[in-house]
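And now, chain A:
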Amino acid sequence: MSITEMITDVGLDHYLILSAILFVTGMAGVLLRKNAIVLLMSLELMLNAVNLTFVAFSHYGGKLEGQVMVFFVMTIAAAEASVGLALIVSIFKRFREVNIRFFEHLKG
Partner candidate 1 sequence: MGHDAFQITINCLKLVVIFLMMVQAVPILVWLERRGSGFIQNRLGPNRVGPLGLMQLLADAAKFLMKEEFFPETGVKLLYYAAPAAALIPGTLAFCAIPLSTPVHIEAFEWLGQSWGPYTFLFQGFDINVGIVYILGISSLAAYVILMAGWGSGSKYSLMGALRASAQIISYELALGLSIVGVILMYGTFNLTEMINQQQGPLNFQFWGHTISSTVSWLPNWGIFYQPLGAIIFFAATFAESNRLPFDLAEGEAELVAGFHTEYGGFKMLLFFIGEYGHMMVASGLMVAFFFGGWSIPGVSFDQVSSWASGATSSSSLASIFTSLIFFVSFFVKLAVFMWIFIQVRWTLPRFRYDQLMDLGWKTMLPWALANTILSALFIFVAHS
Partner candidate 2 sequence: MPLGGIIFLAVFIAIFGALMLFLGSRGGTRVYDPVKFEPYECGVPAQDKKDTKISVKFYLTAILFIIFDIEIIFMYPWATTFKDFVKSGNGLFVLISMFVFIAIFIFGLFWEVKSKALEWD
């Protein structure tokens, strides 16, 4: 596959690699950032990358099950975001800070 073909023939591989890049970016955010809200946001990014894979496979495989799964993943992601933010706001009310090192105080 030549370079020009790689640019002009957009196929399943392109979408998969794009979603891999997004997933890895989200993972880097989870590992590197200290702000708990940014951690949650990076997590959402990872979930979205997975959604992209589902839809890409669904399109190129001609099956709709992938889109149903995306529907479910979105619901779970939104539920996770709302519970996570409710937790973070509770922690902020206690410690006036959302840095993850404050989570160490949560034991006992």
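In picking the candidates, the idea was that all candidates are chains of the complex that A comes from, given by their letters.
Keep this in mind: a residue touches a chain if its C-beta (ideal position, glycine included) is under 8 Å from a C-beta of that chain, and two chains touch if they have at least 3 such contacts; residues count from 1.
Values in this document were obtained by computation on a predicted structure and should not be read as measured data.
Novice: Just to confirm the interface: in this complex, chain A touches which of 1 or 2?
Specialist: 2
Novice: Applying the document's contact rule, which stretches of chain A touch candidate 2 when the two form their complex?
Specialist: So the residues of chain A touching candidate 2 come out as 74-75, 78-79, 81-82, 85-86, 89, 92-93.
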